[in-house]
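As you look at this complex, bear in mind that one protein chain is not there, while each of the others sits in place.
So that you can tell them apart, the chains are marked A and B in the order they are listed, and the count of residues begins at 1 in each.
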Amino acid sequence: MREFLDMGGYAAFVWPAYAVTLAVVVANIVWARRLLRQAQAAARRRMAAAGAQP
Amino acid sequence: MTPRRRRMTLVIAILAGVSIAGALALSAFRRNVTFFFDPTQVAAGQVPVGERFRLGGMVTEGSLRRAPGSLEVRFVVTDYSHDVPVSYTGVLPDLFREGAGVVAHGRLAPNGTFVADEVLAKHDEKYMPPEVARSLKRRHGESRQEATPAAAGPQGAPPQPPQAPVSTAAPPTAGAGS
Partner (left out) sequence: MNWTWFHRLGSPPHAYRLAQRLTPWFAWPAAILCLLALYGGLVLAPPDYQQGEGFRMIYVHAPTAWMSLMVYTTMALAAAVALIWRIKVAHAAAAACAPIGASFTFAALVTGSLYGEPMWGTWWEWDPRLTSELILLFLYLGYMGLRAAIEDPQRADRTSAVLAVVGVVNVPIIHYSVSWWNSLHQAPTVMRFGKPHMSPAMLWPLLVMLIGFTLLFAALLLVRLRAEILARERNAAWIREELGA
């Protein structure tokens, strides 16, 4: 396990590279889903407001 | 022409225009765009005079010399057409190898030696486990009499020698714990 984490001496480069990539992947997933939720909420609000018009 | 056909023509025209403009600009700035010069260009006197520039090529096998009692190293950079002797004082990168690619930044001294203040290792695009590299080296070592070295290309990356580089990977000095 320790050898695996050490990555042959390259640990200081390999693990940050994987960490940055994982962060970008996760951020994309979270951000896209949040955008959709916000757009759906905004659309519902518009529908409700329009429905409330006399 | 329908409006849509016209828009398509416009988009294609924009694309073609930008491509041509880009190609012209890049070819006009060729000297400034050049990232490194090869030994043939140095021999032809095509390198900037009195300025720092980058020299790229292969490290000639067996040319690496260390001056005793100092950090200075000397080696020869070749493109299999011309050679340039290089002098460098400092720590060489981990992947620096004889028979492998190198890019050195520095100046050409009057005596023809390239005095580098920075040396970078340029590795090739081949990836393989150590045992495959060893067996490749053995196989090419046997047929070395018949093999002719690759000729220098006018542009592009320094030519790769037909055999796999000399030594196997060593762990880096930077960042190593034990």
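Basically, a contact is a pair of C-beta atoms (placed from the backbone, for glycine too) under 8 Å apart; a residue touches a chain by one contact, two chains touch by 3 or more.
In this text the structure is predicted, and so the values were computed from the model without any measurement.
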item	value
Hidden-chain contact residue, picked from the options B:G45, B:P68, B:P110 or B:P130	B:P130
Touch criterion as defined above, residue of B:L15, B:A28, B:A44 or B:A67 at the omitted chain	B:L15
Residue of B:R7, B:R65 or B:R139 in touch with the missing chain, whole complex considered	B:R7
Residues of chain A in contact with the chain not shown	4, 6-10, 13-14, 16-18, 20-21, 24-25, 27-29, 31-33, 35-36, 38-40, 42-44, 46-48, 50-51
Touching residues (missing chain, whole complex) on chain B	4, 7-8, 10-11, 14-15, 18-19, 22, 33-38, 56, 93-96, 103, 118-130, 132-134, 155-158, 164-165, 168-172, 174-175
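What we mean here is this: only the chains that are shown with their structure count from here on.
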item	value
Computed distance of Cα centres, chain B from chain A, in Å	39
